[in-house]
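Here you go, one structure.
The block that comes next holds chain A.
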Amino acid sequence: MNKKVEARARAEKMKQLRKEHKVTVKRTQGLLKEQKRIHRDICLTIRDTPKTIPEIAEVMEMPSHEVLWHITALKKYDVVAEEGMCGEYVLYTRAEEEA
Partner candidate 1 sequence: MMEKLLNTLKIDALVVGGGIAGMQSALDLADQGYQVAMVEKEASIGGKMIALSKVFPTLDCCSCITTPKMSAVAHHENIHLFTYCEVQSVEENTNGFKTTVLQKPRYLDADACTGCRMCEYVCPIDLRNPFDLNMGATRAVRVPFSTAVPQIAVLDMENCILCGKCEKACPVGCIDFSQQPKLFTLQTDTIILATGFETTKRDAKKEYGAGELHNVIDGLMMERLLAPTGPYGRIIRPGDGKEPDSIAYVQCAGSRDKTLGVEYCSRVCCMYAIKQAMLISGSLPLADITIYYMDIRAFGKGYEQFFQNARAMGVEFVRGKVAKITQDDHQNPVVRFESTDNGSKVSERTHDLVVLSTGMLPSYDTKPVYRIPAGDDGFVYVPEPNSAPCVTDREGIFVTGAAAGPMDIVDSIVMAGAAAMESAAYMSEKQDQAEIHEQAEESEMEVAHV
Partner candidate 2 sequence: MSESTNPKKKEEKDEEVRIGVYTCYCGGNISDAVDCEHVKKVMTDLPNVVVSRTDMSMCSDAGQALIEKDIKEKGINRVIVGACAPSLHEQTFRGTVARAGLNPYLYHHVGLREQDSWVSHGDYRGATCKALNLMTAGVAKTRLLAPLEPIRLEAEKHALVIGGGVAGLRTALDTARRGIQVTLIEKSPFLGGRMAQLGKVFPTDEDACATLDKLIQKVASHPKVTIFTQAEVTGVSGYVGDYQIKILQQSRGINNDIAEAVLDADMPKVPDAFNYGLTERKVIYKAYPGCYPPTPAVDWAHYNGEPIIVNGQPTIFYNKPKNFDLKVGAIVVATGFKPYEPRAGEYGYKELPEVVTLPQLIRYLELDKTTRTLTWAGRAVNDIALIHCVGSRDTEGVHEPQADGQVNNYCSRVCCTATLHMANELRERFPDTNIYDFYEDIRTYGRGHETYYQKALEGMVRFLRYRGIERPEVVAAPEGDTHPVLVRAKDSLSQGEEMEVAADLVVLAVGMMPTQVDELVQMLKISRGVDRFLAEVHPKLRPVETAVNGVILAGTAQGPMTIQESVAAASAAAVKVAVLLGQGEVQLDPFVAYVDPEKCDGNGACIEVCKYEDAIKMETVTINGKDVKRAVVTPANCAGCGGCVSACPNRAIDIQGWTLDQYDAMVDAIALDLWDLMEVPA
């Protein structure tokens, strides 16, 4: 019972806060949506065969520097891993998902 009250109060508070920070929240939500899509696509692209940055960029039709940044982010938080080199480029693959 008490918990429910608390949860409701908290939800109310968050709503209030989101209103206060309307502009930034909205902008960031847009960013996040786009980011999620890109991350999903990147993961799809390298699911079966590891690829280099230019290869991913070609498939995704995206500038290679942007791809590199997303890969860097995904790598940092253990979604993507390196898997050897192809010439002067690193190959990236999905990281082993932890059980």
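Just so it is clear, a residue touches a chain if its C-beta (ideal position, glycine included) is under 8 Å from a C-beta of that chain, and two chains touch if they have at least 3 such contacts; residues count from 1.
The candidate set was assembled so that all candidates are chains of the complex that A comes from, given by their letters.
Note that the structure is a prediction, hence the values are computed from the model and not measured.
Asker: Quick check: counting C-beta contacts as defined, which of 1 or 2 touches chain A in this complex?
Answerer: None of the others touch chain A; the one that does is 1.
Asker: Please output the residues of chain A touching candidate 1 within their complex, sorted ascending.
Answerer: 10, 13-14, 17-18, 21, 24-25, 28-29, 31-32, 35, 52-54, 57, 64-65, 67-73, 76-77, 85, 88-90
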